[in-house]
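One structure below.
Here's a slice of the assembly, chains where they normally sit.
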Amino acid sequence: MRKLKYWQAINSGLAEELRRDPAVMLLGEDVGRPGGAFGATQGLHAEFGEHRVRDTPISEAALTGTAVGAALAGLRPVVEIMFFDFVTLAMDQLVNQAAKMGYLSMGRFPVPLTVRTMCGAGLGSGPQHAQGLEGWLAAVPGLKVVWSSTPADAKALLKAAIRDPDPVVVIESAALWSVRGEVPDDPEATVSIGRAVIRRSGRDATLVAWGAAVTRCLTAADILAAEGIDAEVLDLRTLSPLDTEEVLASLHRTGRLVVVQDATGPCSVGAEVIRLAATEGFAALRAPAELVSAPFAPVPFPPGLERAYFPQDDDVVAAVRRSVGKEM
Amino acid sequence: MTRTSSHPRPAPADDLGVDLYRTMARIRHFETAASRLLASGELPGFLHLSIGQEAVAAGVCRALTDDDYLTTTHRGHGHCIAKGARIDLMLAELFGRAPGYCGGRSGSMHLADPGLGILGANAIVAAGVPIAVGGGLAAATRGRGQVAVAFFGDGAVAEGVVHESLNLAALWRLPVLFVCEDNQYAEMTPTETHLNNRDITAYASAHQVPAETVDGNDALAVFSAAERMVRRARDGDGPSFLHCRTYRWHGHFEGDAQNYREAAEVEAWRGRDPLRVLRLRMADESVPTAIDAECEREIALAVEWARAQPSPDPGSVTAHVYQPDGASCGS
């Protein structure tokens, strides 16, 4: 085990996969010589050369399409879309091409493509650099979507994504960029895509979150514990396909569900988790489900408004209290 | 061709002209059969046929081997046939039958064949273009002299991703051949209404990609330009752009009322039938005649076979959304 920052864990995962498999190739704006706009690809251009770590033009659509073609033709490309908001420029290639090719070819043409992108929430970068669009991607059959809340997962899930036969979108959190955590040394340590993890066990309510919101849920759970409310914190890790088993199992244990997300509410992953609870999990649900999300508005930039906009510890605490019937 | 010899294609039994003619005749008979089957209600969905444009598919693909890649469009039957796709499996797909290229679930617009480097037809205009660049990137990485061809229409040239793709291929000197099949229309809109510069090669030249316009109804002319461009690509000299002026005889899709063009215009272009253009240059009239008869038989048999195939099991509708671990492809 080493202590690494979130971005260093990403960097180490990329380096290991580049070393392991000559078919792996990185593509993106500034990922080569500059080492990434935020440092995630530092040193890789020097070690693996300009053919395997490629600086690209600002052409998200062609870049993603090129990666789709390269994946069909036997490479394992890893494309960086610098900020999550810019996937808007690559949706045709992601959704109409990458996600459908395995299906349309009856599995004869898998698309082992990885798309890395960063959600800027918390940077003060404003309405076109801080959106949480994970709900769009999780709505697309054929895509897989993962989002790590720890350095260890950031590395392990990225490696799993690169080795996966399907297109995987790996979302990273700017808000976690410099958070440190233990990361296993074993280069074969991966985490299975599709499996959630319980970060804290509890009996009174299930808190479901992913990415940077997990930390706030854990803090909220501590506050709640002091009040005698024992919250379970489930980190989804994979947003599609969803680990419905683990979510339902936890719900059956606690009977209460609070989903916390930095994205806006309508048609979101949070809505989907609650949909699951209200259909298959209905018998277990003993109180109204709660969705703690950003308000239905674009992301404002200044710190004061950002704080008001993204769900904070207090908001989570309040929702769990409501859920267990202990409003204060 | 310098390097092609290292991955030889089943040697043509006969000379270049005959080979090109056979490819065009197979396309013509395939498309004609498909048109009839749709009109008679046997085929579901949309069909976009390439009758009149056969010389582009035949000429370009004659310069390729099975090891090369291509991507094509909603009007892609001809390119697939010319690249060696199996006519029976294509027809089964058009019928929506289980043994079809895509298990019968995709129809005309998504044909793909890993073994032949067919990286897919595509119902999204221009989407195949960057995918071919990706084929070129894999080829360049592998260094075995493969090339990738992107077929697309005049209409596609207005999509930004084509320009992005030209820039990428040029920057990285990728072995990509951009083939613009300019049939004068994007659906019902004539090219001068959708492209300000009617000289389509200019868009490639802007990226310093060598570009040439050829008579897209002359298979020999197409082949000779394509061959040169493919050689450049195999030699590591980067992408080229081939602009082929041609015309589609049928509507944009089968059933299109075609109010947007004059019958006389269609007639004039029918007079320049790519099959006849080539036939007139052939020494022995009996050869193409025999080929036509052969193709007609081949297609008739394939239609009969395809029609008799079972439909996919409705329960299979969710199969292959995700692939089993370890699945992979590519060569």
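Note that the chains take the letters A and B in the order they are written out, and that residue 1 is the start of every chain.
Keep this in mind: contacts are C-beta pairs under 8 Å (C-beta built on N, C-alpha and C of every residue); 3 or more make two chains touch, one makes a residue touch a chain.
Small disclaimer: the values here were computed from a predicted structure and weren't measured.
Across the entire structure, the chain copy numbers work out to A x2, B x2.
Here is the rule we go by: only the chains that are shown with their structure count from here on.
Residues of chain A touching chain B in their complex: 25, 51, 54, 56-57, 59, 61-75, 77, 92-93, 96-97, 100-110, 112, 141-142, 144, 164-166, 241.
Taken together, the chain B residues at the contact with chain A in this complex read 69, 71, 101-103, 105-106, 110, 112, 114, 117, 119-120, 122, 124, 127, 129-139, 141-142, 148, 160-161, 164-165, 167-168, 171-172, 319-331.
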